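Notes for the one structure printed next.
With one protein chain removed, the remaining protein chains of the complex are shown where they sit.
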């Protein structure tokens, strides 16, 4: 086992992978400024494990060998473990400036799903792979969402059969896969990519029921990084996004060979749904855990800018601030409750309560835009009409700005807080946070579906029995 | 100590109190059908303590003497105690058909506040009074809300000085009070009435800063029971309100003498606010605990009527049901979280976390009407166009109703569930539940005020520090 | 032609119809107090036509003969006619204390639909029937909603084939129908009942595609009046519902014979949908027109009770009042816009713009409960804890009430306004208004469906063309 350094992680990414950005091939991810921001951001995960203030959260110890490994890899066995994982994710994201670092957690969400759902040989391979990743302190990405084509049709009815990743050949050595995944986070700067089916599959879609793992530099695998959110941001007016960033790729498998030891599911459609869903159950809990710094930042920034603008005593400002608090703290309380109500699943692996997890995620997602509105309402129009970093750096202009942008606090403080809010809500990072709220880790509809499903299984009998008793039935 | 029987409780109410209902004096509350419903409803509290299935929740044992007393009187010392109290309130209310029984809990909310806020002699009197009530297993009411007159003015500026209860005389023996409280629940069928100031008082309102307790039959005290919700309901179309009911009174103090041993606060305006607020903190937690059966009934009834109408597969029905689940379960999770996050206050007495309690109450109250809408939407117009109990009892008409009101379930089941929903949401009981949601135990605005206040004191520093760090301030 | 007097109307209802109420047959509707309230309420329509202040709105003149008839029967030929109809409905409902009188309008909504959709012989019969009703100044009911049984199944798949009204026999003289309609408003106190199919029908449901009209006293027709909202209300605490009421019946057709001249549609499933929809288009416009007095009453009562409570200067009160205004006035503006944008349909008959009508209705319905919440929030808990009429009438008790229920206004004014709000929102009438908001004239979902459908047909091309231009497509 090992705890890699951030520099070991950075160096490991220069491995011959086929990476593309802004229309160009990228031989060294660390050499392209926009991408380097994301690598440095992800490196926080490694730094955290070496930071004395975070070691308790970020480093786990193998009880048998006494060896240390990144706590993101710790398999949860109890509610306490699930809660500790939540705290680790929250701490990493807080260090990441509201942008999740994710480099261990999303992958382990997937590994835990493999370990719970698979049996027999599949599970043995998953265990071996888990040890490989944990012991090498590898950075993981999960590629789940297929490009999907026409969404009204299942995989096998698409005009182009490659619109979901599929098995095109199998031999004694392994399988060959083709197709593309999209929205793949941290693949460009991850060591390994774990592939999951995007949803339940019917018998006609057997070739699409496939799960496996490959290193990022595997032959035939190409990664096309989205240009969204790039562009050399100034630290003055982009205080967060100039330092913190995720990369998403279109992840293309052009007849990629995967040896059997890394194939977890192959042409077994009946297990695709369970695998997809179990991953998502963990992943939504990861999601609500990593949303907590963001909602805290909203509340804190709202309280600060209200003071700085001198409007804290206005009734409507206090009302909006209170509703923002209620929103943020409800997400937090539900996340905590999801951990405290953890259940023990297959093979003794714990998982957060699905009803509560989905409630937390749905509360976050469905209330997000209202929260943005409250925050922007409190802050003011200066969010989109303020000075640039170049203005601020100009010795002629800065005195003007200092004079005229003073509020109840001096201009430097007020503009810094205003720019934070602008970056989080009204620029590319704001758009990214918002679209993530609606779509990442499952849409609002997916959350509702799962909430009703797990409530019906676990809690509805109590409510129904009570209603029937009141109606004098039974 | 004692655990009284329900009949002992009923008999104790015939004590010469000055009770009025529907324009008439009431010598015996048990003899008036509308009022008897409420007495029988409150008696559930006494029955519960004798029910083997509820003894663990409902009966407490004095560790010194080994004597038993009603668990509503147990002074909470830990988060576990607070949680147990919540479960007791929930169980009592569930037995009360969604209508809280309250006969011990509202009073002990008040007693705990007295025990925490008062010091010295005042506290000794409160302790003696607490033992008196607990040992006699007395039914308690709390009279807090004054009639208030013109709300834009403080007590001493009202045209009529009696619009808040006030001290009009004091002597060596005690004090004389005059004025009226309104919305007083369970005073008509309680043994004791504890009076609290309605809010913080300034020096000019010193005469209004008064807290004391009197038996319900005290000389000069008159109780005018509201006529709302009365009227001989049929059990067919009013399955809950025909059996369960609270009584509210206009509670008039016409120069009532109170001996010093029952005076807890007299003309000390600086303590009025703390007393009012501490009571409300407990009482709002009581409130969210007693709302749980109601929100469960909503979810259960919605799920049942959807099945019975044959519409469970419609997308919009499932969507509404899911949102109803999210609402109900968020209230439940926040109530649980408020208990788990309990704090230890003065004199080692525990209390639920105020921020979380107010979040729970606000979530319940602000979402209540949307929940009603979803439930009624799923149920259908039959809620207000259905047959009466007399129709149902007619041997000529019932076959017609059975034929034509069958859905995916037989008519008797469907009509029973429909009538439950109608009673809970579209008749007087529905109006009562709704107005309670908005106003009881503090208005929406009061909840928001308290939420912001306690958040600011306890949690805001974390969020503000984080926002400042992100903005590169500090 | 004629304009009947209210007394002629009342007398006409004693015609041998088979009416049942509270389990009993009712030989004379005017003799049963609960029912008499509804008859007197409906009679407002007849009084209005004789009231000089309303003649312009309420009386129409035949251009050919110069004879007068009730303006509810005027066939709209222009936007102005549609607007005038809206004003007439609003005026009638205002006189009816927020409860629509409807006795001409719902029927003519149906007649206009017949006149627009039918061709040839069917249309001739509809025209003859229209003249019969208009010239006799008859009170009309429309029976559309079937009891429906298991809603997941079409009519012909129901366990009992009678759960939608159907043709069971046909001969040279006419047809025989069997089944039941529910929620039929004003049938108990109407002269004629016009039957519409409840929805589009497929070929297998041909027997259910039937539309006809019968007098209320037709052989085999039985009317079972709902008991909801009955019960001898006191005018003090039920200021509206003690005087204004609608009656709904379960309307049972037990092998009722209908002569061909009154059969408008028989076993022609392909026309059922158009007939159902065209009726609903008119009827939803009637609905939004009759909602205007209700939303006005909400705003007016909120403004009054805020003054009377002395809270008008509180920021949150003003905020809620403003949002109530925005709600009420948006419903009004959309209703006006629906009339102004009227279209000319088949045979030159005008109809309000369907997209806008459905927007108005949806805005009303989806916002209704929030409006109730604001109003109740402003009013206070006294809505459900106030004194009864008997208390008020007691010479001993009234002085107490006058003293203690004074606010910024004297108690009689404040209690009167409080009781109005309680009657409109927190008692049976409140439940009735609320369930009507959600379900009457089509559910929320039906309104959304129709809104999208008519928008797509009429307006979407503009928006789509614009989006494509912006995206540089086309």
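A, B and C label the chains in the order they appear, each numbered from 1.
Criterion: contacts are C-beta pairs under 8 Å (C-beta built on N, C-alpha and C of every residue); 3 or more make two chains touch, one makes a residue touch a chain.
Just so we're clear, the structure is a prediction, and the values are computed from it rather than from any experiment.
Asker: Which listed residue, A:224, A:364 or A:466, touches the chain dropped from view?
Answerer: That would be A:224, which touches the missing chain.
Asker: Out of A:8, A:219 or A:373, point to the residue that touches the absent chain in the complete complex.
Answerer: A:373
Asker: Based on the whole complex, identify which of C:73, C:264 or C:362 touches the chain you can't see.
Answerer: C:362
Asker: So which bits of chain C touch the chain we can't see?
Answerer: Residues in contact with the chain left out: 94, 97-98, 235, 239-240, 293, 296-297, 299-301, 303-304, 318-319, 321-323, 325-326, 328-330, 333-334, 336-337, 340, 355-356, 359, 362-363, 413, 416-417, 419-420, 448-449, 451-452, 455, 459-460, 462-468, 470-473.
Asker: If the hidden chain were put back, which residues of chain B would touch it?
Answerer: Touch with the absent chain occurs at residues 315-316, 319.
Asker: Residues on chain A that touch the omitted chain in the whole complex?
Answerer: Contact residues on chain A toward the absent chain are 20, 22-24, 145, 147-153, 159-160, 162-163, 180, 182-183, 222, 224, 226-231, 237, 248, 250, 252, 309-313, 316, 368-370, 372-373, 376-377, 380-394, 397, 400-401, 403-408, 422, 425-428, 430-432, 434-436, 438-440, 443-445.
The rule is short, and it goes like this: only the chains that are shown with their structure count from here on.
Asker: What whole-number Å value describes the gap between the mean CA coordinates of chain B and chain C?
Answerer: The separation of the two C-alpha centroids amounts to 38 Å.
Asker: For chain A, write out the residues touching at least two other chains, lowest number first.
Answerer: 319
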